[in-house]
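Got a structure for you, questions after.
Only a part of the assembly is drawn; its chains keep their places, and the rest are absent.
For clarity, chains are labelled A and B in written order, and residue numbers in each chain start from 1.
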Amino acid sequence: MNKIFTALVFIGVPLSVVGTFMHWSSILLFIIYCITIIALASFMGRATESLAVVAGPRIGGLLNATFGNAVELIISIFALKEGLIGVVLASLTGSVLGNLLLVAGLSFFVGGLKYKRQSFNVFDARHNSGLLMFGVIVAFVIPEIFTKTMTKNDTLNFSVGISIILITLYLAALFFKLVTHRGVYLTDDKNESRNHEEEPEWGTRKALIILALATLAVAYVSENLVHTFESVGEAFGWSELFIGVVIVAIVGNAAEHATAIIMAYKNKMDIAVEIAVGSTLQVAMFVAPLLVLLSLMFPVAMPLVFTLPELITMVTAALLMITISNDGETNWFEGATLLAAYFIMGIGFYLL
Amino acid sequence: MNKIFTALVFIGVPLSVVGTFMHWSSILLFIIYCITIIALASFMGRATESLAVVAGPRIGGLLNATFGNAVELIISIFALKEGLIGVVLASLTGSVLGNLLLVAGLSFFVGGLKYKRQSFNVFDARHNSGLLMFGVIVAFVIPEIFTKTMTKNDTLNFSVGISIILITLYLAALFFKLVTHRGVYLTDDKNESRNHEEEPEWGTRKALIILALATLAVAYVSENLVHTFESVGEAFGWSELFIGVVIVAIVGNAAEHATAIIMAYKNKMDIAVEIAVGSTLQVAMFVAPLLVLLSLMFPVAMPLVFTLPELITMVTAALLMITISNDGETNWFEGATLLAAYFIMGIGFYLL
């Protein structure tokens, strides 16, 4: 797997550079960019992981939290710069749906084909449920309703206020998990055994260099990727919404998706759920509000107001995940249910 | 009880035939039709039960699933043929509300008057909660929002897509329950003791003949019943919506209602809940999408788009049931809460 990604990076990056200068067809470039980003993302993931192991669980947790959605953040920043607010909100929606339904669904399904019942820490499940309810439902639904009669300026002020509260609570959640309540809710000795395995793949220096180079490359490719959206959309009959919700979301999270499913297949459901639900919470409570705040520096500011289809899919996805995960157990049918919800939403966004 | 139903069938069917030919007053015919269908439905239920016992639990489960809502399906098909899409959607809503709130409410209440605390399999409760969230909330709310801006054709395509996904997941749920995870989530030895009691009431042949005859009779009476809706609505000042949500739903499910309450009174809460929540899921995930697909053969196709009052009552009813049933325990007050919700909705549909 890693070898394939290495090959893809060493082929994809030069091709991206050459293709951009040669003005190849948008569709070809779009495909090259997407594959290159997926391959680069896997390098960023491995570099972050190596640093996290060395830094210890507290700083490591912070690192993972910050770099876990770095690719998405970078793509989104370039889209913001172009004023493509619709694409950014759509790709945030797509990340939430992709993680909650596609990643978790595939993990539960694939894991469930091998094991009849799989379990994960029920306290984590409940902690995550509360955050999903807060981050996806309270913090996204309320601005939708309140800003209907607000001026543009108040809408933006409200969005900034909510964003600051979201980021603050997200940092508080990290503090809770990594400092005040670290190890309080353990149900068994999994934690210990997990520590044994952890050895950094790369030294700190190598990891830092790879992380920096991969991030730069991602930034370069992302900027170009954003420019292909319009022609690709026209060529395939895809709306801006569909590109954001489905394509960008899958490209931005592909590396994580693979890891989660592998972990589920190895019956390490705690990690699989942490990736799927943890990523969702990162996007909703950290990436989305951060982009709102960053957008203030760009010509067009982005309010935290999704379209109604985006909002409703995120809300129903969160409710479904809360209901399904609340007992700390999974099976193949729960995975199938999440996947079925993803298909319904996918068809909907395609037809919209 | 069975004798009364037998008498009602032998009086009601001839009366229905004679009355139809003699063009009796619509209101009188409406009452005769309703009572006859209720009596015929009890025969269909007993015939299905007998076949299910002989066929063993797997095929038996399938039979129950298919014939459990046969009466409703038949009435709905005749209503579809007349283009009464509003009545069909309303009666689907009424079935969901009637099963989730009225049947379950009465079961919990009546059972709770005799026993302080009654319990049922908590794993089934959670499994059902996930399906309610998917079938009633994800699959019904999303088309409501997405189709607002869609063309009529896309709305229908989306409805067909969702219907296929719903039926597929419903079959997967049966496969999960009857094949891959049969007996996996048992909490005690109830299953065994239940098997002892099961002896078919009728032989296979007799059951098949009764099932065929009763189904034919239901079809005949249902077709005529549908024609009385208009005059009955005018006479009593009932809207199409009220007839569908309250009257058709109660007539179509009367036999099941009685069984569920008797089971609760005997402290067999697993069966009572299976009838109430299981029927809801059948309607939402099998009958409703099947009617959407069947409607493609009729002059007016039916999209899976409910009116807002229908949708909101189903969503809140599902949320209330999920919250109340999630601990696998019931008492009289939980029953009273469900009934109170049903009354609120009933008044609402009456005033609408």
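Convention: a residue touches a chain if its C-beta (ideal position, glycine included) is under 8 Å from a C-beta of that chain, and two chains touch if they have at least 3 such contacts.
None of the values given here were measured: they were computed from a predicted structure.
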With 2 chains placed, the number the full structure-file assembly comprises: 3
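We adopt the following convention: only the chains that are shown with their structure count from here on.
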Between subunit A and subunit B, centroid-to-centroid distance (C-alpha), Å: 40
Subunit A residues within the subunit B interface of the complex: 116-117, 308-309, 312-313, 316-317, 319-320, 323-324, 326-327, 331-334, 336-337, 340-341, 343-345, 347-348, 351-352
Residues of subunit B touching subunit A in the complex: 126-127, 129-131, 133-134, 137-139, 141-143, 145-146, 148-150, 154, 157-158, 161-162, 165-166, 168-169, 172-173, 176, 180-181, 184, 322, 326
